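Please read the structure below before turning to the comments.
For this view, one protein chain was removed and the others were kept in their places.
Now for chain A:
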Amino acid sequence: MPVYLDHAATTPMRAEAIDAMVDAMRLVGNPASIHSAGQQAKRVLEESRERIAATLGVDGIEVVFTGNGTEAVNLAIKGLWWSRQADAARPRLIVPAGEHHATVDTVEWLATHEGAVIDEVPLDEVGRLRLDVLEALLAEHAASVALVTMLWANNEVGTIQPVAEVARLTAAAGVPLHVDAVSAYGQVPIDVRALRRVTNAPRGAGLVALSVSAHKIGGPTGIGALVLDRSAALEPLIHGGGQQRKVRSGTQDVAAAAGFAAAAEAVHAHLADDAARMTALRDRLIAGALAAVDGVHLSGDPDAAGRLAGNVHLSFDGCEGDSLLFLLDAAGVAVSTGSACQAGVPEPSHVLMAMGRTEADARGALRITLGHDSTDADVDAFLAALPAAHAQAVKAGLAARATSFDR
């Protein structure tokens, strides 16, 4: 049985999510229909929405289902940006370096096609955004800033961002904040209403939008959600039947919502216990890897509280991440190089580059991520396979630089 240590990519569906989905799939009825069948579907849909909302500290009406996390991020960034141009020119968009591609590419698109002006907030060496730079940007440009967007936790190196501080700064500046919580959801407690309260967020500003995805927490793929505060104004990307407060038209997927809700509730109920258990596994894996081979470094925050419970990110000197990935895969252990791929074409991680690492260094990166069903045996299997894979990857890494076939 292969050992799965790539939970940040996607995590196995929980049994309760599968059951809930299958049950809901047997229902007939479009939740927008007026007849009883439609009403029955609508009931399952709205109950699911409320159950998800409860795990995020909001009301059901504030949860907008989307096709995935990427769509939620697009909706938040583009939708907020456009709505913020309605009464005044606010071309600036503040975004940290090292964001997920859902954000990076959306922001670039707005810059190219809509004239958005991007203010990039640098990261420090552990991958945390520079709060002082963000604060200075807001102090100088608040009147012309459309929005601030940021990750709750970095999806590659697992660094948890100072969300509360940024929420407070944006609330004070009267600027809306979107947080991409796709990788953090299910690993850190998220309570949007409480955050708005403690940061004194005025209407339409501070933390107003937050993106999550079901398949990262044991729900189905194909559904995500944008949490959108009632006070936030946002232009829709998809027009049609006016479903979901006209923010996202289109027939809603009742079964996916039911699966999402079941997973969200299960995660939420065990969050503290699961985080503690994953943290223990994570720290054992990190210590084991550092002891097992030479020339390995932990990226991201070395402080246990500053990184996601399930995230391990290692860089191996003189190795290529894709060699290690291949060798570990051949040994039955699934991990990731962590960086974005298009059709599997590897690129040096823009996150590591933003943290001041070199391209050569970034190439030797491996992301190992734990999930709700990870066990001690998984960690043991990884640590058992690592030394041989590493030794061979070093050989291959040297070969890649100077081959004996050169003439």
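One rule holds in what follows: a residue touches a chain if its C-beta (ideal position, glycine included) is under 8 Å from a C-beta of that chain, and two chains touch if they have at least 3 such contacts; residues count from 1.
Simple rule for what comes next: contacts and distances are computed from a predicted model.
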{"item": "Protein name, per the UniProt record, of whichever chain is missing from view (\"tRNA-specific 2-thiouridylase MnmA\", \"Serine phosphatase RsbU (Regulator of sigma subunit)\", \"ABC transporter permease\" or \"NADH-quinone oxidoreductase\")", "value": "\"tRNA-specific 2-thiouridylase MnmA\""}
{"item": "Among A:S48, A:T279 or A:S323, residue touching the chain not depicted", "value": "A:S323"}
{"item": "Absent-chain contact - pick from A:R245, A:H270 or A:K395", "value": "A:K395"}
{"item": "Touching residues (missing chain, whole complex) on chain A", "value": "320, 322-323, 325-327, 329-330, 341-347, 392-393, 395-396, 398-400, 403-407"}
